[in-house]
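Note sheet for the following structure.
Here the complex is missing a single protein chain, while all its other protein chains stay put.
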Amino acid sequence: MSEEQTEKMTIVAALNSALDVALGLDERVIMMGEDIADPIGGVMKATKGLSTKYGEDRVRATPIVEQTIVGSAVGAAMGGYRPVAEIMFMDFLCQAMDQIINHAAKSRFMSGGHTTVPLVVRAMVGSSNFGAQHSQALEAWFMHTPGLKVVMPSNPYDTKGLLLSSIFDDDPVIFIENMAMSYSVPGMVPTGDYRIPLGEAAVLQEGEDVTVITYGAEVHTVMAAAESLVDEMSVEVIDLRTLVPLDLTTCLESVTKTRRAIVVHGSTQFCGPGAEIATLITDELFGALDVPVARLGGTYTPIAFAKELESLPTEDKVVAALRELVERPSVARQR
Amino acid sequence: MSEEQTEKMTIVAALNSALDVALGLDERVIMMGEDIADPIGGVMKATKGLSTKYGEDRVRATPIVEQTIVGSAVGAAMGGYRPVAEIMFMDFLCQAMDQIINHAAKSRFMSGGHTTVPLVVRAMVGSSNFGAQHSQALEAWFMHTPGLKVVMPSNPYDTKGLLLSSIFDDDPVIFIENMAMSYSVPGMVPTGDYRIPLGEAAVLQEGEDVTVITYGAEVHTVMAAAESLVDEMSVEVIDLRTLVPLDLTTCLESVTKTRRAIVVHGSTQFCGPGAEIATLITDELFGALDVPVARLGGTYTPIAFAKELESLPTEDKVVAALRELVERPSVARQR
Amino acid sequence: MQENGETQATEAIPSREELEWMYSIMLLAKAGDERAAAEAREGRLQAALYPVRGLEGVCAALGVAMQANDQMISSYRNLGDALSRGIPLRTIIAEAYGRLGGTSKGKGGTMHLTDNERGLVTTTGVVGSGLPMAVGLGLAAQLDGADRAIVVTFGDGSTSIGSAHEAFNLAALWNLPVVFVCQNNQWGEHTPLSSYAANPNLAERVASYGMASEQVDGFDPMATWRTLDRALAKARSGGGPSFVECLTYRLTGHSGLSDYSYVPEAELAAALERDPAPNMRRWLESSGLVDAGRLAEIEAEVEATADEAFAFAQESPPPHPDELTDDVYASGEGIPFR
Partner (left out) sequence: MQENGETQATEAIPSREELEWMYSIMLLAKAGDERAAAEAREGRLQAALYPVRGLEGVCAALGVAMQANDQMISSYRNLGDALSRGIPLRTIIAEAYGRLGGTSKGKGGTMHLTDNERGLVTTTGVVGSGLPMAVGLGLAAQLDGADRAIVVTFGDGSTSIGSAHEAFNLAALWNLPVVFVCQNNQWGEHTPLSSYAANPNLAERVASYGMASEQVDGFDPMATWRTLDRALAKARSGGGPSFVECLTYRLTGHSGLSDYSYVPEAELAAALERDPAPNMRRWLESSGLVDAGRLAEIEAEVEATADEAFAFAQESPPPHPDELTDDVYASGEGIPFR
């Protein structure tokens, strides 16, 4: 690991750097996806230059065949490679669900451990600019599927370190990016190889009054809300970074201290990741909580195109939820 | 509604009867699915006789094309029909996710309410006899998808009444059957038309000590467990019947009384329906609960073929969970 | 219409009125595209845009070949298709701005136009997903015993995806009144047809399902109209489905503001020579079908319509935040909307 040299990178640049490092380290790393080869180098340019540098054999632009992009990645993984499949918008994982769920996730188990499927499916949560079919966040489906790991980073540094770990992990990983963050949150990133272990949350900010557990793009919404509340309350912010494995320990430590917690995410609240996390915390810390663990997720509606119809957690909504949570009187046990 | 005449029916016979009534009532009801036409009349025989009675135009056996079975149902619904699509095993909904999620669920919203998609997708949770690719319960995915309704009955009477309501509902409904119950839990069913409204849970058994919230095949496991505990505790059992809309009111009334609750289901526990239900109850009744709402769902593993490797809630597991729940000392609020 | 802008005397052509309408559809699509792109460039419009440039002739031909009771499913690249159904540009543009005056009350956006009265049943942003739905609409038409046909439009790239294959087989098997209109602009996003298909003759591929299937020069609106007209008449009269591969070329980047530097210069130049609107204009004028004065009138009308459409859209109110939970369900009782 050489963390010495660093550079300011966008998330897209960090993705590109991680893929570059992985392709350079191990010739068993290959990539497939729509438009990923040069000259275009991917619709978000995350793979720019890689087909030129490593050859179109290893970095393959495919037809529009999500099912077979993932299916061929599963097959190549079974054939000894470490494929990274790119699916433009997460919504199009709908096309590839059979290969993800019935094959990538289950093959190791169904083979009695004989078969390993080390692959990464990269996919992007889109934006309402494209409408409801290009903006759904589906991490809860994959969390609900034993056999997969689920990663959802929030910044360039984590993106690169987690993607490298994902590529060299022996289990199938769903690696979720967010279109809104692609170029908007640059940060310093080592140019070489480094890894962030899957399953370790990051405490982004320590606080005493309330714990916010979040991940992905909502990390920035939460940090902005916490910043704007700095005179009112002391907020601890946890960036989960990976959803499976889930770093419950870090969450419990924090909530033990703050006694109040909220989970914030961009996917639909109902039956979403927040329900699981809230339940796990409640299971462990029931007697130590002042109020029930709160949630703020997407509304129970598709994503609307018009900006006025906001389904996702906004800074304002997070601020309001935090105020309500902190001001709420501690709930007494009724008998 | 003529509830007068009743007959002893299996769930499969109740399905057949509901479909027969619907096809007879409204010529806009049509069906499509693999092997659904006579002579075979469906792999479970749920559609036996219907293509003969109503014609192969209205009851169509399709090629093996799950995506287009559902997609053509979406199109036919947009064209004014009320299609009922049969997908053999729920696992194969993976093939049809795009049509279900991006089209059936979202079209009304994306069209600003101009487009109605009244369709039913019937699908069956399979059995471990077929292995991990024919046994996964995926209701949580559909609960997490705004725009869909989700129905999961536990007995012949509910099956017929809920299926008829689903067919004549103007929203897309995912109607989930369970292979294990197909012929094993016969009951008295009216031969004519009757409807059970979507969104109304049934209290199957009243009790004082603990509430079990469940649905689908697990209802029978829970009832057996409650029966075997009859001398130890008084168990209230709620059969949700529909998951969206969710009858939270009935659950809250019960838990207000019992102060202890557990959600039992056959789908994977992690990020499953139980997490949502537990969280909703905790939100409302935090101070009134003696102990946190418990859950018993599938283990975080694929479904194993060998019977010794049991992933689902069994009677023994439910009994153990209920004992633990009832014996657990009421949790005191720590300060 | 020949390369030089002339049509064979022996071949049928639409009425003068229809020809004028075809010409105005082409111009209107182009005007809509260009103004929307300019608005987006200025940051006044936040929407994904997929220009029709190159496909105008196919859209115009659809406008005349389809009847009022026929139905259509289109894709994200839908502006010309929508205009061909007679949908006012103003409601299309209002939708692009996310306003109540849009075809979908601003909830759908550019990819999701709906106008059931005018037979635009849905437009989809998911490649290939329109084809299975078209099969269902075809089934509905067949069961109704109606003499209506269903058109589904999609790009060349969309033929790769599994759903297309399933739909071709089923439409052929059930002899459904569906016309599959492949708007082959030679590119799937940034990847050329030759890079994603070993056999780039898509019509040949689809013929193998046992379905009528042919290629037509999509830069020639008359030839395209005749082919579509035949296929639609056949569908309406119980003759079953057809695949019509309209050969054109994408004259812009994939989306409103996207890079197109990779396009082979000579290919693009050759395609621009075939640009359908100017060619049609030349032909209409030289053949004496429509005189220069009337053509100028149409052009002015198009400009005025486009001006009015953008003004209407910009003035149309946005939806109220509370409307978010409307239109999700027909009956929303017991739904956890938050």
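First chain written, first letter: the chains are A, B and C, and each begins at residue 1.
The criterion applied here is as follows: a residue touches a chain if its C-beta (ideal position, glycine included) is under 8 Å from a C-beta of that chain, and two chains touch if they have at least 3 such contacts.
Source: prediction; values computed, not measured.
Looking at the complete complex, one finds that the omitted chain is in touch with A, B, C.
Here one chain is not drawn; of A:213, A:246 or A:289, the residue touching it is A:246. The chain omitted from view is touched by exactly one of C:112, C:148 or C:205, namely C:205. The omitted chain makes contact with just one of the residues C:166, C:189 or C:220: C:166. With the whole complex as reference, residues 160-166, 169, 172-173, 195-199, 204-205, 207-211 of chain C touch the missing chain. Where chain A meets the chain that is not shown, the touching residues are 30, 57-58, 60, 62-63, 65, 67-68, 70-81, 83, 98-99, 102-103, 107-116, 118, 146-147, 149, 169-171, 198-199, 244-247, 280. Where chain B meets the omitted chain, the residues involved are 34-35, 37, 39-40, 43, 61-68, 91-92, 94-95, 128-134, 269-270, 299-302, 304-311.
FYI, only the chains that are shown with their structure count from here on.
Comparing mean CA positions across the assembly, the chain most remote from chain C is B. Per-chain Cα centroids separate chain A from chain B by 30 Å.
Distance between chain A and chain C, defined via averaged C-alpha coordinates, is recorded as 36 Å. Centre-to-centre, using mean CA coordinates, chain B is 40 Å away from chain C. For chain C, the set of residues touching two or more other chains reads 104, 106-108, 112, 124-126, 162, 328, 335-336.
Under the contact definition stated at the top, the residues of chain B that touch 2 or more other chains are 98, 102, 109-110, 146-147.
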